[in-house]
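The complex appears here without one of its protein chains, the remainder shown in place.
On to chain A.
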Amino acid sequence: MNASVVIMFLLIVALTLVVTYYAAKKTKTTGDFYTAGGGLTGWQNGLAIAGDYLSAASFLGIAGAIALFGFDGFFYSIGFLIAYLVVLFIVAEPLRNLGKYTLADMINARFDAKKVRGVAALNTITIVIFYMIAQLVGAGALIQLLFGLDYWVAVLIVGVMMTIYVLFGGMTATSWVQIIKAVLLMIGTIIISFLVLAKFDFNILSMFSEMKTVTSHGAEYLQPGLKYTDPLGTISLMIALVLGTAGLPHILMRFFTVKDAKTARSSVVTATWVVGIFYVLTIFLGFGAAAFVGFDTILEANPAGNMAAPLLAEALGGDFLMSFVSAVAFATILAVVAGLVLSGASAFAHDIYGQIIKKGKISDKEQMLAAKYASLGVAVFSILLALFAQNMNVAFLVSLAFCVAASANLPVIIYTIYWRRFNTAGAVSAMLTGLLTSVILVIISPNVFSPVEGAAIFVGDPIFPFTNPAIVSVPLGFIGGYVGTLLSKEVNLKRYAKVKVKANTGYRE
């Protein structure tokens, strides 16, 4: 660990704590805590969405994947971006118009059913926990590499920081940590991309020509097929990527931080530009790492390629740039886990405690207290899981979280807004079918079972062939909701009229 790393690291910690201090002063009510009072502008929320979304898996994982697998590494970038069109066209505005704090609020605009809220909260908690373990375990390993700290120390640092942001500064602190991170990440990525381009004399054509020869894959490096060889498996993954974002609770929650649907829309547009520019630049990160760091060094530092971007920064800009990029990676992790804690806490404190157990008869002070206890609970539980899961390969949990979001949340969101016949039974069956099929199919997939010892959690032949089951579980989520609806006679057209008018116009009583 050199001095510049320590200084940058402490700067990030100090800056985010100052933000939290000011946010804490502004966080007085439950609405402030969950939604920053609904007062963010489109720009701010757009940057915060980008900061919430671009996880370490995006920054370090995709850079590594492109470095090692060329074109195939870029698939993730494409899916993660186009997902925003689903969010923009189908989900963002009705969600803002119907919901208050959580996804369950939005679904319950149609049904006053505890079981619907309960299952929706269960989905949120499941997704948050999967995503969180992946982030924290990744973060622990990464900080271990970047700063030379022990794994448990690294997890604790991240865990304590995220708890402080959320506990004291709620959504306001979380949003500003995400905004700062998004800006830092873009600066870092643009600097590295510029340096990579400079090495190729600012000639994209000659960059591609050179990439044909610099790696051990030769010309194959620039062609599809190095990583994804199974067509249906690839398509299944692409389904999860493009449809999952619109069901991720920590992303959906961000739409409650703006005042109306119009601002929700403009925040998606800002996010789409920022995220899109970032993902285009992942090409330069990946190519640069392959060309100027080399496969052997990348693989030696981390078999999954996660160190490609920091190593590239070191190769191009020495210790200083490497320290800056490491600090950016640290901020990246903090921003994402803070958002996750907040959405997990909202499911526990608002949906389960406030609405189901207390039936909504709860004072603002009690709600706030419940929210803080829930945040602490979610944070401690995740830290413990992460400490326990140190030696497990949990990277697949990110794409599993996307798969559950796409299979269990998206169908019910779409039915709630657009299908007049939809009813309580349909909502419950859509969510449970999506959730159960995703989880069960993953348990019997190559992520968990592999004939090669050490490649997965258990040794054995996987029963289900694809690592990501979205190609089966997403249609099943839709079918589950359809069949469940038809099996029940319940139809409430009056309520649907209300939901439809509110979703389309933003009318509020």
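The rule we apply is simple: contacts are C-beta pairs under 8 Å (C-beta built on N, C-alpha and C of every residue); 3 or more make two chains touch, one makes a residue touch a chain; residues count from 1.
As a convention for this text, contacts and distances are computed from a predicted model.
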Check: Which one, "Isoquinoline 1-oxidoreductase beta subunit", "Chemotaxis protein CheX", "ABC transporter permease subunit" or "Membrane protein", is the UniProt name for the chain you do not see?
Finding: "Membrane protein"
Check: For the chain left off this view, which of A:Y21, A:W43, A:F208 or A:F381 is in contact with it?
Finding: A:F208
Next item on the list: For the chain that's not shown, point to the residue among A:T29, A:Q144 or A:T297 touching it.
Entry: A:T29
Notebook entry, point to check: Just one of A:G276, A:G294 or A:G377 touches the chain that is missing; which is it?
Noted result: A:G276
Next item on the list: Kindly state which of the options A:D150, A:E300 or A:D364 is in contact with the chain not pictured.
Entry: A:D364
Margin query: Tell me which stretches of chain A touch the chain missing from the display.
Written below: 29-32, 35, 37, 71, 74-75, 78-79, 81-82, 84-86, 88-90, 100, 204-205, 208-209, 211-212, 222-225, 228, 231, 234-235, 238, 242, 262, 265-266, 268-269, 272-273, 276, 279-280, 364, 493-494, 497-498, 500-502, 504-507, 509
